[in-house]
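In this view, the complex is presented without one of its protein chains, the others remaining in place.
Entry: chain A
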Amino acid sequence: MRAHNKAAALALSAGLLLTACGGDPRPRQDAEATPHGYVEGAEEAAEAQSRLVLADARGGAVRVLDLITEEVTRLDDIPAVEGISTDGRFAYLAAGESTHVVDSGAWMVDHGDHVHYYRADIRGAGRIDGNAVAANTDSAVTAVALEDGTTALLDRPALEDGDVRAREPVEGIAVPYGQRLLVATDDGVTVRERRGEGARAIGEPCPDPEGTAVTRRGVVFGCADGALLVSEDDGAFTGAKIPYPQSVPDAERATEFTHRPGSATLAAAAGQRGVWSLDVSERSWSRIETGPVVAANAVGEGGPLLTLTADGVLHAYDSATGEQIASRSLLTAPIDAGATPVIQVDTSRAYVNDPAGRRVYEVDYNDDLRVARTFELDIEPAHLVETGR
């Protein structure tokens, strides 16, 4: 269709040319073209257009909750969702051998000195092979890390147009960064071209890589002996090792990082012992001896580290001193084994899902863990992820 139009336009211009030499060159109208990459209904907004993507693991229901309008959008059921991740706009709902992609229609574009926020329609976007455990993107490539240790690569502009076809997956955990792809395997971290070809090794080793986080200071990979921070300056990629302060048994190493998008303070469970706080700017680990937690996240930039314990209580710790500064009983019942509440953090609020209570709590972490809003739902929100930040 498009090729046809083009041919017609060219034929037209040839006709114009034949007749219009030295004629009357009026400014042309350019109303016919729909810009490539244009999303139907997308509009820029002054503030973050935060939304929550929620999935009921038992019933299969999927909802998107708009935190500005408080509207709930129902999407097609996805049975047996096991996990959810996001690249900031799209949510990846892993179910068995495949992953369903949901366009939350809310995203942020970071320009360094300022950011832009957008909102658009919410829609199911299709599905990809494999069971997603994490997702990261830049403007060209979206990398969806899969449970089998490979990473699916999706063309970002195509994805934004609703085309979720993935290229051949790459071995290892891949993260788009600095117009390249960082790929962590047992052999260490390499820098590759965006399509996965070529490989230049980052000098520092990272044994048994597991867990990643993208910060403004660089990409963090979890390693058996600490973290590897890979940063880019003018096209040059360097690795800096952030070793654990002491020897850490496998069961207590950080394998899954959480953080507020944009922040350089990461949280990770330290086995049954407590929670790691990794200050990427200072390149230092500290461990808060909280005991076992169900979920953890870090506000960063002087804000608290938040944990949720199995008794349904939310705790706030001073991430510098490790001291508990607030706690609030939040979830309706003690948390069942296998339930998956999480803590999501943005610049002003935290969100915690309460599957058994069929609720999501909005918590003001700067105000003694005050519950700012409670969202009553018609599903059990076993899985939650925040987008638009």
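What we mean here is this: contacts are C-beta pairs under 8 Å (C-beta built on N, C-alpha and C of every residue); 3 or more make two chains touch, one makes a residue touch a chain; residues count from 1.
Quick note on the criterion: contacts and distances are computed from a predicted model.
When the listed names "Zinc ABC transporter substrate-binding protein", "Lipoate-protein ligase A", "LacI family transcriptional regulator" or "Circularly permuted ATP-grasp type 2 domain-containing protein" are checked against UniProt, the chain not shown comes out as "Zinc ABC transporter substrate-binding protein".
Within the set A:Arg58, A:Arg74 or A:Arg216, the residue that contacts the chain not displayed is A:Arg216. Taking the whole complex into account, chain A touches the unshown chain at residues 2-3, 5-7, 9-14, 16-18, 20-23, 25-28, 30, 32-38, 44-50, 67-68, 70, 109, 111-114, 116, 118, 216, 346-349, 362, 364, 366-367, 370, 372-373.
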